[in-house]
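The following block contains the structure, expressed as structure tokens.
Apart from one protein chain that is not included, each protein chain of the complex appears where it belongs.
Order of writing sets the chain letters: A, B and C. Residues in each chain are counted from 1.
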Amino acid sequence: MEIIRYRRDVWGEEVILGVSWDLLWVVAVTALILLAAHAIFMAVLAKKKAKPSSEGPRIKRHDAIDRAFHWIMAGSVLVLILTGIAPIVGLRISWLNIHWIAGLVLTFVVIFHIIRAIFWQDFKAMLLGPSDFKEPFDEKIKPGKYSFEQKGMHWAMTVLVIAVIATGIILFLHINTPWWNRPAVENEATLGIFFLLHGTATLGLIAFTAIHIYFAVRPEKIFYTRSMVTGWISEAEMKENHDTNKWKPE
Amino acid sequence: MNPKLTRRRFIKGVIASGAAAASTSLWYSVSGQNRPAGSVERLLSINVNGQVRRVDVSPQETLAHTLRYKLGLTGTKLGCNRGECGSCTVLADDVNIYACSTLTHEVKNKAVLTVEGLRAADGTLHPVQAAFIEELSPQCGFCTSGQIMSAVALLNTNPRPTREEARQALSGNLCRCGAYDHYLNGVMRASGQLS
Amino acid sequence: MTFMHIGKDFTPPDVEGKVTGTARYAEDFRRDGMVFARLLTSPIPSGRVVSIDASEALAMPGVVGIFTADDLPPSAPPANPALAKDFITYVGQPILAVAAESEEIAEAAIERIAIEFERRPFVVDPLDTLVEGGPDPYPMGNTLIREGAAAAAGTTASGTAVGSIKWTRDQIASFRAGRFPTGAPWGEEWAYGDVDANFAQCTTVIEEPFVTIGLPHHSLESRTGMAYWENGKCYFHGSLQSQTVGHAQLARMVDVDPANLVFINENTGGGFGSKIFPYPMMAVTGRFAKALNRPLQLRITRADEFYIGSARSGMQGWIKVGLRDNGRVGAVDIAIIGDAGSGGGASGSSAAEHVSIMYQPEAMRYRGMSLYTNTTPRGAQRGPGQNEMAAVLSPIMDKAGRQAGLDLVELRRINAPGPDALIGPRQGTISSSYYPQAIDQAAELFGWEAKKALPRQISATKVRGIGVGEGYHSAGASGYDGLLRIAPDGKIHLHTGVGNLGTYSYAAVLRAAAETLQCSWENCVIEHGHGENHLPHSTYQGGSNTIFTETRSSHVAALDAIRKMKQIAAADFGGAVDDYSIGGERVFLSSDNSKGYTYAEVAQKAIELGGEYSGQVFAEDLNDTTKRSVQAMQGTGLIAAAKDTLPKTGTTPGFAVAMVEIELDTETGKFDILDYTGIAECGTIIHPKGLRQAMNGGGVWGFGMAAYERHVYDPQNGLPANVGLYQAKPPTYLDVPLHMKSGATDMPDPQSPVGSRGIGEPSQGCAVAALMSAISDALDGHLFNRTPVTADMILNHIAQNDFNTGDLKTNTF
Partner (left out) sequence: MSSHDVMPDMGLYQPVTVEDAAGIARQFSTRGWLVGGGQDTYGWLKDRAKRPEVLIDLKGIESMRGIRETADGIEIGALVTLTELTTNSLITGRYSLLAEAAGRVASPQIRNVGTIAGNVAQDVRCWYYRRGLNCYRAGGNLCYADTPEGMNREHALFNASRCVAVTASDTGPALVALEAQMVIHNGSSERVVSAENFFVGPNIDITHTTVLRPGEILTAVRIPAKWANAEFYFEKVADRNVWDFALVSISAAMRVNNGVIEESRLVAGAVEATPRRLDRIEQAIRGKARNQQTADEVAALAIQGARPLNFNHFKMPLLENLVNRAVRGHA
């Protein structure tokens, strides 16, 4: 199996076309196996804890605007993944326009989110410090607003999304759009590297999206998902999962 | 202009491992190795100019190649080897085709007629041949065999074509010398319409 | 004058082989142990070979060898190397050849060869290299420098170098906009008369830019060669237009003594100027065969033929023409940038010469240059210079004529070159001309006046256009050798070193010898096409040149035979040589025809006498090739060999005039040619069917150049877009008229013993010019100022789209 797709062009030069889409199946199968293993582990071996009640006082976890951001982003990422892999898996849809429009949506919401997170939100709450790394290994340590896993997922997603956006914009500049005509490609090899990066980042994004969705629907975590819809978690849920010294909700 | 001044490596070579496998089996596959089961037999009997000839034909071999390289019938010319000129025109079951764009295996059950097979048993020229001489139809002659074969195919089905029908029928034969008018005169003469 | 043979049809001996398939061309020959070679060609338009790794290919079973530029004598730009190494200058340029037991193996081996290239800047449009700062096609520059007269026009023999020439951006912009660029340097220049003073006397003066695009020859037989060496002799099966004129050159190329080179070339599948002389690839065939010590066939594919098979030069130019109030052309000023491709020569000067002869301007100035581009090498193609000039000139002259209120045929008639016409920068004379009569003959046969009166609009979407066009080419030389042998069996062996490229002139010219000898054609045997047939040094066969030149050679050989026969007869029967006559294939005493010999008897006598009669002694002024042939035949009959030293003055012209009527569909941009009439002015007709072939074939070539064929290159990567025949678009049966009319003045040229001149090139020039004029006429005199004019250009013009015309771009649109 190859990792990178090459092709020898008529000038005899080996040009990188992009990531090998065989890896898509590797990623999909690997993610599936790992998640299935986790599910089985949780179902069979893990200590069953009582689920904290969702009744009682409600603690605000996400502003409406942040929830909207999350879901727009989620939607655009899913659309991007779907339209991006459609031609690879042989799904015959007119994907490209949807893909770049979704890409633009994603880009705008990400920019919005970055600005908002830096200036108006508790940016520190998401920072991943050295102390956070003790958290998974010590049951006594509870996180602040965001758990180690949540922070990890956030930053992984941040890196991947920025990577797909950055490479995606470069690729976007190479197609015809309502605003410009594509230029002549001066260097096919460089373009190929951007396709490779875009593809690689996509594979990562697919894997992390799968993990994210999996955890989002796990019974012990689903209240977070609910909070992403409704904005609140219960006080019981908060106390069970968070250190109130570190997270002081309004 | 976008001069690319970088030194770049050029390797005319194996595009993909699959292609490499295909081409390595090239010549020594004559002995029959590397042939997937169920594919065609190499040893063929083909009917050319009324004679059944036994030939060893590789699966991808074109009829023009077999005629010229294996059977010594060099009257069939290769002008382009791409179906773009008509110099290789032969008849397969009386239908004019481009021998360069036909696999020999495709015509194994057909009667192939080339320019060498047109003379009568007593050596008399075919009427098209005689008429082409009379009209001095060929110039350089490289396309002539093909022109003749298309004319023969036409007259087999339409013994008295109009000049327009003749040029339609011969239109798959390019003449770089531009002797079209003269070939048409030849067809008209061969069909007894010019004297 | 009544002739026995001249002006009568005959069946050339090679026709039967062509219709039965037995005529053999170079690639039809096989030899025991023969290996097959194939070329690896460059994917890059400009650069050099850094390294070649053929180890993998050479290790393949069945691969017998590789041949690279290192195996050839060194060559320097602008010479066109057979195999490139340090100077790759076009996509498709051969880099190396691989030989193997089969073609399949050779092709597979080519894919296993690793080459490292270094790229250099490249350019596909001459104006892009001419502009300051523009890329150069060679590292040392962009233009051909002809050092002295050593290099004849259109060739790149020794005496040439690559120099550099640049214009400012303003000068380029001005030229592209159709104005003469002030202060710009040129490569060559000539003038006669006072141009400015003559313009001042003109009442109609027009200035127009023009562009013509090169096109490949695409001879249907590619330049495949096969060679083998036996006992120190090289046997070479090749495809050339000329059989013997290039013998010494070919011998040098394959590195063999000329006496040990046997060149075999009975049939040539088209040449059109691209096979006049030995071409570089022949060196590879001959030397590779020697290196391997095996018979070797180097087959040239259709794509290879596009790359190395030569092409017409393109022109980007500007012309200013002035008419006096009597319709005479008073002055012409013309500037031409020629696209020489890679290592070729452009033909601007001969283009200008066309203007000078066809319109006889009182004063004229030409400025030009030949620029290289990273496109295929250019060389002579059917009237190089003259024919593309004819094409663009015709509608421009129509415009001037219309402005001056002249009928367009009348305009040509007023300026037509008559017998006292002058030509070119030196204003030399011509041998004869009946061209004004040819115009009248054409107008009569075509019905010009009647067609002119017809309505332009045929229907709502169809318009009629009529046009007249003129073609010219120099049509004859002198100084070549004639050779014949009368055998003791009475057969007259007529030897010729003229090539057989399909015009049948190789045979037709020998009929001049039969005519002089007053012998029956049936008793003549033509010896040609094979070095072992003992051939004389004959002219190079550049179409038109053969008939005039070689009827003279044939004639002098026949005169030599007659002299010798009379001497033999006089010696035996008494009396003076002048008392003897010939007739009925006998030489006899004029006063008593019983005293004499048959040709058979005189041949036997010649053998007995020896000496000059049967080739033991021969004239010193014969060419070495002829001498060798005479020596090889000594004692086999009466040998007559002579060099043509008959008087010759001035240029021998070939003229043709054509008239075309088209029906142009304004909704599709397509047109049908309703009438094509071509009249040749080529002296006496020697072979009517051959002449019709030349006229009609030239007509088809003219249509191709006018409407279909051209080079297209991608400026981004230097790739040619239309390598294959289906993309190059030579005209087919359905692109030419169903009937083509032709004729000739049939008046004798005094400098040919039978009165004949050639017509191969003018037959195309008149056709392309007439068609260009007819297209322009159909569109109310619109000038495209270019060839070809394709359907898209016509559509764009009608739709008032200003896209892709103008700007003088060549090769890229």
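Annotations for the structure displayed:
Operating definition for what follows: a contact is a pair of C-beta atoms (placed from the backbone, for glycine too) under 8 Å apart; a residue touches a chain by one contact, two chains touch by 3 or more.
Not measured: the values here are computed from a predicted model.
Here is the thing to keep in mind: the chain we left out touches A, B, C in the whole complex. Remark: the omitted chain is touched by one listed residue; of B:96, B:129, B:145 or B:191 this is B:96. One of C:719, C:754 or C:808 touches the chain omitted from the figure, and that residue is C:719. The omitted chain makes contact with chain C at the following residues, 38-39, 41-43, 91-92, 103-104, 107-108, 110-111, 301-304, 307, 461, 665, 667-670, 708, 712-717, 719, 721-722, 725-727, 729, 731-735, 790-793, 795-796, 798-799, 801, 803-804, 812-813. Where chain B meets the omitted chain, the residues involved are 15-16, 18-19, 21-23, 25-26, 29, 35-36, 38-40, 58-62, 65, 81-84, 86, 89, 95-98, 100-103, 105-106, 150, 168-172, 174. Chain A meets the missing chain through residues 5, 7, 9-10, 15, 17-18, 87, 90, 92-97, 174-176, 181-185, 188, 191-192, 195.
Here is the rule we use: only the chains that are shown with their structure count from here on.
Centre-to-centre separation of chain A and chain C, using mean CA positions: 71 Å. Averaged Cα coordinates give chain B a centre that lies 29 Å from the centre of chain C.
Contacts with at least two other chains are made by residues 11-12, 184 of chain A. Residue positions 43-44, 115, 117, 716 of chain C are each in touch with at least two other chains.
Every residue of chain C that touches chain B in the complex is listed here, in rising order: 9, 11-12, 14-25, 27-28, 30, 40, 43-44, 46, 50, 56, 61-62, 101-105, 108, 110-123, 128, 135, 218-221, 267-272, 301-302, 501-504, 689-690, 692-693, 696-701, 715-717, 724-726, 730-734, 736, 738-740.
The touching residues of chain A, counted against chain C in their complex, run 10-12, 184. The touching residues of chain B, counted against chain C in their complex, run 1-14, 23, 26-28, 58, 68-69, 72-82, 84-85, 87, 114-116, 118-119, 125, 128-129, 132-133, 135-145, 148, 163-164, 167-168, 170-171, 173-182, 184.
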